[in-house]
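Only a single protein chain was left out; the remaining protein chains are all shown in position.
Letters A, B and C name the chains as they come in the text, with residue numbers starting at 1 for each one.
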Amino acid sequence: MESNGPMPGADRHPPVPGPHQTRAAVELEMPSDVRCIDAVVDLVMRQCQALRYPPRACALNVRVALTEALSNAILRGNDENPEKRVCVRTEVTPERLVVEVVDEGAGFDICECLVDPTRPENIYREEGRGLFLMAALMDRVERYTDHGNVVRMTLRRHD
Amino acid sequence: MESNGPMPGADRHPPVPGPHQTRAAVELEMPSDVRCIDAVVDLVMRQCQALRYPPRACALNVRVALTEALSNAILRGNDENPEKRVCVRTEVTPERLVVEVVDEGAGFDICECLVDPTRPENIYREEGRGLFLMAALMDRVERYTDHGNVVRMTLRRHD
Amino acid sequence: MSFTIEKQGDIVVVDVEGQLIVGNRQELKQKVLDELDRGGKKFLIDFSQTGYIDSSGLGVLVSLSKKIREQGGELRLANLNDDLKTLFELTKLDTLFQIADTRDRALESF
Partner (left out) sequence: MSFTIEKQGDIVVVDVEGQLIVGNRQELKQKVLDELDRGGKKFLIDFSQTGYIDSSGLGVLVSLSKKIREQGGELRLANLNDDLKTLFELTKLDTLFQIADTRDRALESF
């Protein structure tokens, strides 16, 4: 092994640090069609990646919670009515991600609808795991009414 | 040719309309290094594409004006000082695009600095075409001071 | 996204390619119930090519498992990636299913 001379590449310029995104926000509308869920989830996951969220937070927490919220908005809120739309608003900063999913339904009571699916009497039920997963994978899940039924999920950055 | 029966594919479902972005906003910081310009310009052009701006507005107007504003911020505002940063804020809606480029310099007087480079006495000058192109390709170019020197450009959607 | 069904001896093996979600779970359910009608008793679903399962996909697995057990059969699973394992753990469905790390081990286990 040669030990003389500089390390290979040592005289090259150090790599330039790229631009560093500090905030991203998006609003979009989608039809009440479950086939559109993937495209929306992909977009939000890409924003989290751009803000360097841990890969697992993007691939698991954000993906699962948003997929479930969109399914519920389409199936429960809008009843798959093609006249009705779902709106999605996201804001991602280095500190936290907020996603709001808005449907045109009558709304619902989270506390009443969130039934623990891991309990023996529920574990064989086919339904009822969506809200539970959202609550398990986000730091906060809220519901309010504002030009529609809004489900708001917050994930703090945990590194 | 068979004329009986339905058209081929006539019984298939119509394609689903995809999600339709209605607003996108981004904030980012970049080093005072001209090699980072491309990555930032690409990101903003992609946002305009997602909001279905006409391809030429993305590829020409947004690209040229933002490239020039970033060069000026890096070279004129921050003097390529590696301690200084450039911030970029964009907001794209179906109606208009607003981009703000913020540098840490002392600012400048747009009216004084914007010299018509097409006049015979200027056409052989090597410099002085940046602000002119920004003004020519955007609907509005403004400058103000707010935690730095801010150049704000607005492009209305022209379809 | 597609489901491939093949027989390995008396075991019905289903491969889930892509995702098991609200948009395609009924298709999986129907295919498995058809095999159950034809007398299948041992079922293995292999998730080695599955990127994602949503809560409605989990629900279909639960109800298939129940139906198969009612006919005296059993449904086992194999090859869950880490994210999918987490979903099974969160929902405690890892206590309901026998889950093998590889297809071979699942096949041997019947």
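The rule is simple: a contact is a pair of C-beta atoms (placed from the backbone, for glycine too) under 8 Å apart; a residue touches a chain by one contact, two chains touch by 3 or more.
Just so we're clear, the structure is a prediction, and the values are computed from it rather than from any experiment.
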| item | value |
| --- | --- |
| Displayed chains contacted by the hidden chain, counting the whole assembly | B |
| Sole residue of B:E127, B:D146 or B:D159 that reaches the chain not shown, by the stated touch rule | B:E127 |
| Which residue of B:A50, B:L75 or B:V98 touches the chain not shown here | B:L75 |
| Touch list for chain B against the chain that is not drawn | 34-35, 37-38, 56, 59-60, 63-64, 67-68, 71, 75, 117-118, 123-130, 132-133, 136-137 |
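Note that in this section only the chains that are shown with their structure count from here on.
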| item | value |
| --- | --- |
| Centroid distance [mean C-alpha coordinates] between chain B and chain A, Å | 28 |
| Euclidean distance of C-alpha centroids - chain B vs chain C, Å | 50 |
| For chain A, residues contacting two or more additional chains | 35 |
| Residues within chain C bordering two or more other chains | none |
